[in-house]
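The complex appears here without one of its protein chains, the remainder shown in place.
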Amino acid sequence: MAERFAPPSSPPGTLAAAWIVARKDLAIEFRTRTAFLAALVFALLGVTIFFFAWDSTAVAAADLAPGVLWVIFTFAGLLGLQRSFGSELGDRAVDGLLGAPIAREAIYLGKALANLVFVSGILVVTIPAVVLFYNLPLGREIAALAGIAGLAAIGLVAVGTLFSAMAVNTRMAELLLPMLSLPFFVPIVMAAAQSSARLMAGRPAAEAWPWLRILLAYDVVFVTACTLAFPYTLDE
Amino acid sequence: MPPVVHAENLVRAFSGRRVVDCVSFTLNEGDCLALFGPNGAGKTTLLRMLAGLLAPGQGAVHVDGVPLAAGPAARARVGLVSHASMLYGALTARENVALAARLHGLPHPDDAAMRALATMRVDDRADVATRTLSRGLQQRVSIARAIVHTPRLLLCDEPYTGLDDAGSVALTATLAERRDAGAALLLVTHNLAEGLALATQAAIMRRGRFVRHEARALLDVGSYQSQYRELAAVDG
Partner (left out) sequence: MIRSVSPARDPLLGVAVLAIAAVYVRALAFTPIEARQGAAQKIMYVHATSAFIALYVAFVLLAVCSLLYLWLKDEKLDRVAESAAEVGLVFTTVVLVTGPLWGKTIWGAWWTWDARLTATLFLWFLIVAYLLLRGAVEERGRRARYSAVLGILAAPLVPFIHLSVYLFRTLHPMPILLKPSAPSMPSEMVVTFVASFLAFALLFIALLRARYRIATLRDALADHEEAHG
């Protein structure tokens, strides 16, 4: 009788558990798809509206593009982050995660990973759209741009997932998440916009490098800080 | 052989008020503690502490000799059924239970999920999104989720809520089978008859304390019922 209760092959480690949580979140998102499509449409509409909000004879479209891209990325990202913990509270599904033999950090990392996929999906469509609508001459810089996008997405998702975990438990979640997150997104937007502007204007990579360093440092600091802080957002 | 669960001087306060006030008990293999009490007595909080969802302010919980506070692995031996379904509505019954199996590190999560669903007689609805199921069927899936990893300690917080006759029969049979196989059960219920049917111990909780706690065999059901009604009436 004792062997019926032996702890079944050891529970997953933190990274494996994070992957399980991420897959679960992505499966749910894929099932409904509404949040992703809404964020995508928002991003494309935003990019379009910005174009008409400027006097195109005074400011060249190519000069406008980096700013527009990263501002829209931030707000579309927020739409995605809003839904991050929504599925957990309704039927207390989060208790299933908390009662499982996995580290609390795995829950954060898993959700952040799912959010990263979500945000990356938006970027994959939005960046080509910006290149198209704003007539950007884009050649070999595309790889560097992808790198900047990746770093920016990591920073956005690290901070946004943490604040999403807190905001979802409050009365004004939709308002609180932007209020908490936007000050933290400012260094990301600045660094991403400034470095991609320089790259797209064909300036030497050395000019973009200081901004990339800020972005890299930001990611390291905030991914660490948010992973450590996450367990404190749980009611224990 | 350590007891399945040993709770010692558990205390938990919210905003200065003690919701669980010095609760201690021990359950061995094959024990079932039926826990009764009025609303607000602290039963749910106690269960959440035993499941590792809440940390006690004072005191400790040991499951199979391992303290819950030691780390995530200690939670592997515990299963929780609460009155919320803890399911992800967009996922199917099979996916929900398989998720729990994966989080516990079971080698064949899908097979284990189907077995658990079959035990609760809900395997014919395995591939239906759980949000489309009736409350009673959701509860059965929820129970399957809690037993998929054959926990040593099964905590049930008003599990009969919403179950029809067939569901109640399946639940009682499953709980009895678990108990006879050597697991320990803690069953919180408002239904004295259902609780006492499975119990080897019975306790009444009021204002955070066990005001009565004794072996089932020593109970006179009639006087127990009237005393329980009295105690419940005082608190309203």
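To keep things simple, chains are lettered A and B as they appear, and every chain counts its residues starting from 1.
FYI, a residue touches a chain if its C-beta (ideal position, glycine included) is under 8 Å from a C-beta of that chain, and two chains touch if they have at least 3 such contacts.
Just so it is clear, the structure is predicted and the values come from calculations on it, not from any experiment.
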Problem set entry | Residue in contact with the excluded chain [from A:15, A:89, A:142 or A:176] | A:176
Exercise. Considering the entire assembly, which residues of chain B contact the chain that has been omitted?
Worked result: 14-17
Seminar exercise, completed: Logged for chain A, residues touching the omitted partner chain are 159, 162, 166, 169-172, 176, 179-180, 182-184, 186-187, 190-191, 194, 207, 210-211, 214, 217-218, 221-222, 225-226, 229, 232-233, 235
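To be clear about the criterion, only the chains that are shown with their structure count from here on.
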For this session: Could you put a whole-Å number on the gap between the CA centroids of chain A and chain B?
Result: 38
Exercise. Taking the complex as given, what residues does chain A use to touch chain B?
Worked result: 1-2, 4-5, 7-12, 17, 20, 24, 27-28, 31-32, 87, 90-93, 95-104, 235-236
For this session: Mind listing the chain B positions that touch chain A in their complex?
Result: 48, 51-55, 72-78, 80, 82, 84-91, 95, 99-100, 102-107, 129, 145, 149-152, 181-183
